[in-house]
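The next block holds one structure in the form of structure tokens; read it before the comments.
Only one protein chain is missing from this complex, and each of the others stays in its spot.
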Amino acid sequence: MSGSSFGTLYRVSTFGESHCAGVGAIVDGCPPNLELSEADIQTQLTRRRPGQSKVNTPRDEKDQVRILSGVENGRTLGTPIGLFVANEDHRPKDYGEMSQIPRPSHADFTYQQKYGVRASSGGGRSSARETIGRVAAGAIAEKWLSETHGIEIVSWVSACGELELTDVNPDTISRADVDQNIIRCPHPILAEEMIQLVTTLREEGDSVGGVLTCVVRNCPAGWGEPVFDKLEAKLAQAMMSIPATKGFEIGSGFAAARMKGSAHNDAFVMKAGRLGTTTNYSGGIQGGISNGEPILFRLAIKPPATISKAQSTSTFEGDPAVLEAKGRHDPFVVNRAVPIVETMAALVLMDMALIQNSRK
Amino acid sequence: MSGSSFGTLYRVSTFGESHCAGVGAIVDGCPPNLELSEADIQTQLTRRRPGQSKVNTPRDEKDQVRILSGVENGRTLGTPIGLFVANEDHRPKDYGEMSQIPRPSHADFTYQQKYGVRASSGGGRSSARETIGRVAAGAIAEKWLSETHGIEIVSWVSACGELELTDVNPDTISRADVDQNIIRCPHPILAEEMIQLVTTLREEGDSVGGVLTCVVRNCPAGWGEPVFDKLEAKLAQAMMSIPATKGFEIGSGFAAARMKGSAHNDAFVMKAGRLGTTTNYSGGIQGGISNGEPILFRLAIKPPATISKAQSTSTFEGDPAVLEAKGRHDPFVVNRAVPIVETMAALVLMDMALIQNSRK
Amino acid sequence: MSGSSFGTLYRVSTFGESHCAGVGAIVDGCPPNLELSEADIQTQLTRRRPGQSKVNTPRDEKDQVRILSGVENGRTLGTPIGLFVANEDHRPKDYGEMSQIPRPSHADFTYQQKYGVRASSGGGRSSARETIGRVAAGAIAEKWLSETHGIEIVSWVSACGELELTDVNPDTISRADVDQNIIRCPHPILAEEMIQLVTTLREEGDSVGGVLTCVVRNCPAGWGEPVFDKLEAKLAQAMMSIPATKGFEIGSGFAAARMKGSAHNDAFVMKAGRLGTTTNYSGGIQGGISNGEPILFRLAIKPPATISKAQSTSTFEGDPAVLEAKGRHDPFVVNRAVPIVETMAALVLMDMALIQNSRK
Partner (left out) sequence: MSGSSFGTLYRVSTFGESHCAGVGAIVDGCPPNLELSEADIQTQLTRRRPGQSKVNTPRDEKDQVRILSGVENGRTLGTPIGLFVANEDHRPKDYGEMSQIPRPSHADFTYQQKYGVRASSGGGRSSARETIGRVAAGAIAEKWLSETHGIEIVSWVSACGELELTDVNPDTISRADVDQNIIRCPHPILAEEMIQLVTTLREEGDSVGGVLTCVVRNCPAGWGEPVFDKLEAKLAQAMMSIPATKGFEIGSGFAAARMKGSAHNDAFVMKAGRLGTTTNYSGGIQGGISNGEPILFRLAIKPPATISKAQSTSTFEGDPAVLEAKGRHDPFVVNRAVPIVETMAALVLMDMALIQNSRK
């Protein structure tokens, strides 16, 4: 339990730096007899891939997943599922001067402080490439949640810099809506403006942050474990563990701070045979347990730290230095985070589902 | 691991409903030979107590902690520390009609859905009284962190409804500053306005939310476990597990979404013999690991759900009903959350410290 | 996770030294709606109690358990169950010279080495009194296992020194059979011989070891988690965690080492509608998973280390010393271990049952 595992019953352990043999995960606790093929997992891995469009870095990493174990004749055996994606180029790259200068707001300095050593290139475990293992594991969870409970998880880009999308119907939005454009903002006009902004920043050698919103539909009431493993608490951990995340909100979020109780309380009402609520400021969770309404949350993503613009900073020894990142870099990564957010949500929900199942 | 335990090496397990014999915690993994008395723990419990002022509920729960085990001759033995606070009145109270009507935005409905039963009164484990166990356990962690590393943790009310405090110096603010007034906002004039607002809302039978800010000073670089147990991820889980929390931000938080990388990156600079940063948008954490700068985070707290104002809602069976909470209720709880936030931060940090220690 | 917790879903955390306020446990993960009273737990605690007969120490510790939380109106709430037994005399006793001389084959020396401090008296957490928390928690598990699956767990003394009982029918032996005599050997004549042996040893100021056998009946096939949490592996951990245990055997045990495969293999055969085995050398477990046959295991218990006979040993500083334990001490503890073994088995089985449930 030194940080690379997540979950109690549906337990994922990931491995892999950006320039070793590859990255992957072991999933322990997947129920048996789930139909599963590599294609089921590949869809989200491909959505996560860089180089998909002009707003992202043009590197083309194939990221083909291979199931190493745990599946036979197209069905899970109940045993650990090994998942592996080879690194195309696994020679440690020459990051040149960067080895002397810790990149500002990167993890070079903190890994060195923590371990007394760090991967010579590419960020090691702090690289975005690390997320491949989680996405693969979460894609399996998504399939199980969908088949057993009809659960749908959809995330989209709701802000890029100052450009913000607020009027989305969480009851109907689909992944197809989100994937209509390369920036994954389900509003064609705003999406175009966002693409324009990102293109401009790329030319300036700069980057920008953004916001992701996510909805989980059809989650039954009763999932989430009080006290420390409240559903929103585990979602918060999951989301804040995604690289570059700076904030998390459930339901009303920070807006709740300015509201009165009489306005914020979600009154109960009968809805198609189950007790629902008239409003959903709770974001689908009360007392740490799902209430049957859509689960709604948001994440803030900071601007990518790697920029081509010159930065005045220091070497590891404290000598003043100027850093200019070579090559092309993502000026915006929020759109690529969409499948990461969805699959991390799936990891949390599936674990909670199995724990709740155990009481039956 | 059904939700009431937290931590790997410094592991806290809490127990107790609001109307059983009492509430408390077991702390497993506290290092031996730490000087410890009940007084060390009582300070934060007393700060957490309701009934301290006119802005909070006037119930007077004494909340005297008793150390049941793990300490002899004023020093910890390295064995589990049992902590217990008796409930003054542990007869299940008559909550009358509330047993038929799930309180809006409370956990009555979700506990019933999850367990098929719920504590007949007072919210059971979803009650604020549950936090006593964590605060007691966290107070021990605070003492260890202070004695071994000089770590200081200070939280304060930075917003009450629309009233917001932004100019606080995180390098110098102290608990004495915070406790100068009953609302725990370290700005006398703003504090007075907040008290006025809360008093008015009490008269109206309504409530209001707010924001807490917290700083951790003197945390050494190197704490936090990649990938899933990043320091900000565990802090997020810890804070989002506090009842009524709706949002969490580290460093720049949601503001990061609107920033450019060239503005957001924290450049490195030599500071009194260690490599520090010129700005702190990272909030003291990079790549999930502390970097030696102050750790800064914020939480949004929703308005208390229990209000005297009449609310139109439904019974468990779905019949329309009107609910009016009897008695006096807290219109504002953010000030009482101050010691909870500080001690939860201590629980996270101490666990991370011990894990990092193990590598030495 | 520093040693005082056990289980994943049915998770027990114990606390308490022999001379602090008391001992107890928190049980997290007990399913809701189980009928439960203190009387349900007391039976096994009373069977565990010292001072029950002339073969054990005549101290009379009342050991009345109190349920602190998690139960309302006679039913479990699904929340943590706090369990507490006060120590009658919780002033650290004067163990005199023992504080300078580590008791041979006791834990005085190792606790001091591990923690740099130790409870001043009575063995602290290494005392038999520590087992109260487990027995209380396990008694709840026994009730759940019995009510949900009809599971019966019976343990007995099968050896006292050289006196050995081999012909017991594991299909029919009951706790009533075992409790017919004070030494808990379900064979009246042999029991009498054992009592005679123990009485003689008491007079000599010496002690003797023994063997416990245990059977679990009606355990369904399918419990136990490969690979590391095989059912026999978790039983072994559970049993070897009981103070004074030196060995564990499942099914054929060490006798298997001398057998041929053709003799040891348990052939399958239809039994009342389910596939069973003609023999049970496997002890009810194959590949780490229960097969529906009775689970059979044995434990070796060493002679109590505290004896009145003078022992030549050393002080902590290494100076030669002679130790003579004052007071009266148990010359035989295997009979008192009966309820500990049964309840520890219940802790393992219930956890495995809940994990297996989660897959349904």
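The first chain written gets the first letter, and so on, giving A, B and C; residue counts start at 1 in each chain.
We take it that contacts are C-beta pairs under 8 Å (C-beta built on N, C-alpha and C of every residue); 3 or more make two chains touch, one makes a residue touch a chain.
These numbers come from a predicted model, not from an experiment.
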item: Full-complex contact with the absent chain, from C:Thr79, C:Ser121 or C:Gln286; value: C:Gln286
item: Candidate in contact with the missing chain, chosen from C:Asp179, C:Glu193 or C:Asp206; value: C:Asp206
item: Listed residues C:Gly22, C:Pro80 or C:Gly251, member touching the removed chain; value: C:Gly251
item: Touch list for subunit B against the chain that is not drawn; value: 1, 8-9, 31-32, 78-79, 226, 354-355, 357-360
item: Footprint left on subunit A by the chain that the document does not show; value: 1-5, 8-9, 11, 13-17, 20-24, 26, 28-29, 32-33, 66-73, 75, 77-82, 84, 92, 114-120, 124-125
item: In subunit C, positions touching the absent partner; value: 1-6, 8, 14, 101-102, 104-107, 109-111, 113-115, 123, 125-126, 130, 134, 159, 161-162, 201, 206-211, 221-230, 232-241, 243, 245-270, 275, 277, 281-283, 285-292, 300-307, 309, 311-314, 316, 318, 331, 355-356, 359
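Throughout what follows, only the chains that are shown with their structure count from here on.
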item: Label of the chain whose CA centroid is most distant from the centroid of subunit B; value: C
item: Copies subunit B and subunit C touch via same or different residues, half shared test; value: same
item: By number of C-beta contact pairs, the top two chains; value: A-B
item: Copies subunit A and subunit B - rotation angle from C-alpha fit, nearest 5 degrees; value: 180
item: Averaged-CA centre spacing for the pair subunit B and subunit A, given as whole angstrom; value: 26
item: Distance between chain centroids, defined by C-alpha means - subunit B, subunit C (Å); value: 39
item: Residues of subunit B whose C-beta touches two or more other chains; value: 1-5, 8, 14, 114-115, 125
